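A single protein chain has been omitted from the complex, and every remaining protein chain is retained in its original position.
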Amino acid sequence: MDKLLRKKSNIILFLAPAFILFTAVLFIPICKAIFYSLCNYKTNYPIEFVGFDNYVKLFTLDTTMKTALKNSLFFMIFSCVTQLFFGLVLAALLTNIKAGRNVFKNIYYLPCVLSSAALGLLWMFVFTPKLGINKMMESFGWIDDCANGPQWLFNTDGFIILPIIVISFVALWQYVGQSMMLYMAQISGISSDIYEAAAIDGCTKTQAFFRITLPLIKPMVATAMSLNAIGSLKFFDLVYNMIPEGFLGNRAHVLATHLYDQAFKFNKLGYGCAIGVVLLIMCLIVTFLINKFVKVESYE
Amino acid sequence: MKKKKLLSLALTAVMSMSMLAGCDGGSTGAGTTGGSTGGSSGGVEEISFMVWDDLEASSDLITKGYKDSIDRFNKDFEGKYHCTPITTNLEEYYTKLNALVAAGETPDVFIVSPGPNLNDYVLPGTAAKLDDYLNADGWKATFTSDAVFAGGTYGAEAKDGAGIYAIPLNIAAACVFYNTEMFEKAGAAVPKTYSELLTACQKLKDAGYTPITISAGTAWCLSMVAGYLCDRNGLNLQDVKDHKTDWKDEKVINAGKQIQELSQYFQPTAAGDDNDIATAAFYNGEAAILIQGSWAIGQINGSCTDPEFPSKVGVFAFPAVDGSSADPNRVIAKSDSLAMSSSSQHKDAAVQLMKYFVDDTAQKYTAEQGGKIPVTKVQYDESVAPPELAYVMDVFKNASATFGFYNESLADTEAGSTFDNCFVDIFTGTDPATALDPIQQYYEMNVW
Partner (left out) sequence: MATMNISMDNSVVEKDKTKRKIISIAIYTFLVILALIYLLPLLWVLMTSLKDDAILMISPWAFPEHLMFENYSYAWKMGYLGRATLNSFIVCSITLLVSMVVGSMAAFAIAKLRWKFSKLMLTYFMIGMMIPIHCVLIPLFIQFSSWKLTNSLVGLIIPYVTFSLPITIYIMVGFFESIPGELFEASVIDGCSVPRMFVSVALPMAKTGFMVTGLMSFVSNWNELLLAMVFISKETVKTLPVSLTKFVGPYHTNYCQMFAAIVIAIIPTIIVYCIFANQIVEGLTAGAVKG
């Protein structure tokens, strides 16, 4: 038995397809991306090695990069905080109700499986100045003319502009189900004995939630938060489909749209790779920090 | 429960398997449309043509004309040549074209704007030199003059040497369209200068009309007005390029201030309206002035539901800036051009296709239906052509010189886009002196 399971040929046979695919399509391209990010690379033109030029430009001169970083970080923090809060609240409420738990759970999770490209179009329309929400506000008499109402997707005032905030709420709407689901899964894994024992000791439900549930699901908080953080750093679909290209100048860029524009619109492939590498490093750092931070706490 | 699960899994598998056949069909189908790499099947030479609008769905009359040219080509050469169009929307056009070039699947013929966009295909040798074809059979002589080729002519910097690399299809001039009825009712006069324009706008506003409809959402629309203002203030792009002056020049800052001044007369949703919505506001009688290229004529006549409306449209040249010594008769002109892939396997077919875009039928259509200025010596029926075209032609004839869109006349495409964005910033209220930083920086980094 043991000999059979240790046989090299079997291991290679089972592992090879995944390993080769993974290495060829993910690992080697990453190495290439790092190399390209040190080059001046345009389609049809010869590659030219320029060292850290792209990175220097990216962080010192590129004003759009600053905006993109600011917006992406805002998305990340916003989604981590709000999804943690609403995800936990929903999970707590749903585990405590008797009837209709599955119905509500399925409804809240639904947008997660839908195309964010399609949902982006839907919400874009809802926030169009002359139609959508403004029209509704007008018919309720809240504003006198829909054209003069809030310019949801086109207002450019403030440090974080309104369109970015609107989009982050849409993202919360779409993805909070994911966090809720992960927390619920973890909560349902907690043995009911613990709660019963606590109830006998006179513990109220609220107390039980903070004293028992929360500490026990901390590992899942770390997982869910890393997923949120990476997901919001990668954010592309909603921004791309809710704010048509060229609108608002460069103010609504996030890292992914900036990368797309630089690499494919302006044909600066090397520069685009530099943005990709920055994005990758950010993802790794954020995952590392969240795991370290949340896990350490859970030992206390 | 278990059985049900297994069943659904099996069902998925079966469905996926049955689709495999479809997949193969799909990929081979894509292969044959692969332009320069595509082989000829059954003796028919297959070529591809790439354009920046949806040929089937667009209501734009110029686009419909392009579709008509391709249909005629396919019909006349049935069994010999066949052309398959590749369409995208304008925003993604160059992205997609670059992707095809990178994949070695450059379309045999593709539409392109002269300027830095064309540079990207001519300088590395993606686009073919067309002199030999133009000189054969007196093709070149059918064009109005050699001047129409100016945008497609390159010197020794092109990889394949000096020559003509693009065939113009039509010329559009940017003018100011106005609603004569609204002007009359508001007692506004056709402005000759910038201050008169402001007065006219104020009168229109007082009369309860939206004076100007513009799209700041589609950045080039705003940037076209910015380009006019810079030019009227006396900015010379060549001087900028040679670094004799820079983007912080008084003239550019003035233009920025004037944009801000004008913006009080824009429709309130200007920031969010795209080009179509902004143009619609003009032909639906919601706003009095539209500053647009003459392609708007095709759009207006293609979409306007009010048959009376075209007779209300007047056209005037962009006004001069008071106190500036700049020539007020310069006009922004733009021509769509065709380029051919240098790696095309079917050059003869490609050249034939290009000829269908500039033959008499196509050029007559360009003028009579599309409202753009034809590039060949074709005789078109002026009584059939939209009345606006005659006005545009007047403006065009009076022009002392033409210049390109600013975003297509700068150092490269990104510089153009940066310029656009700077003026969107200025429009949203940023002080011109600071809003111009990005373009200034871009030139410091990449041009000077």
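The letters A and B name the chains in turn, as written, and every chain counts its residues from 1.
The rule is simple: a residue touches a chain if its C-beta (ideal position, glycine included) is under 8 Å from a C-beta of that chain, and two chains touch if they have at least 3 such contacts.
These figures come from a predicted structure and were not determined experimentally.
**Q** Checking the contacts here: which visible chains does the omitted one touch?
**A** Over the full assembly, the chain not pictured touches A, B.
**Q** Out of A:Ser116, A:Thr156 or A:Thr213, which residue would touch the omitted chain in the full complex?
**A** Spelled out, the listed residue whose C-beta touches the missing chain is A:Ser116.
**Q** Residues on subunit B that touch the omitted chain in the whole complex?
**A** Contact residues on subunit B toward the absent chain are 2, 5-6, 8-9, 12-13, 15-16, 19-20, 22-23, 26-27, 29-31, 33-34, 37, 53-54, 56-59, 86-92, 96, 99-100, 102-105, 218, 274-276, 303.
**Q** By the contact criterion defined above, which parts of subunit A meet the unshown chain? Give residue numbers in ascending order.
**A** Subunit A touches the missing chain through residues 1-2, 4-7, 10-11, 13-15, 17-19, 21-22, 25-26, 28-30, 32-33, 36, 90, 93-94, 96-97, 100, 102, 104-111, 113-119, 121-126, 130-132, 135-136, 139, 173, 181-182, 184-186, 188-189, 200-202, 220, 223, 226, 230, 233-234, 236-237, 240-241, 244-245, 255-256, 259-260, 263-264, 269, 272-273, 275-277, 279-280, 283-284, 287.
Everything below uses one rule, namely that only the chains that are shown with their structure count from here on.
**Q** Hey, which residues of subunit A end up touching subunit B in the complex?
**A** Its residues touching subunit B are 43-45, 57, 61, 63, 128-130, 147-148, 151, 153-156, 244-250, 264-268.
**Q** Could you pull out which subunit B residues touch subunit A in their complex?
**A** Interface residues on the subunit B side: 91-92, 94-95, 98-99, 101-102, 120, 124-126, 217-220, 267-269, 271-274, 412-414, 417, 420-422, 424-425, 428, 437-438, 441, 445.
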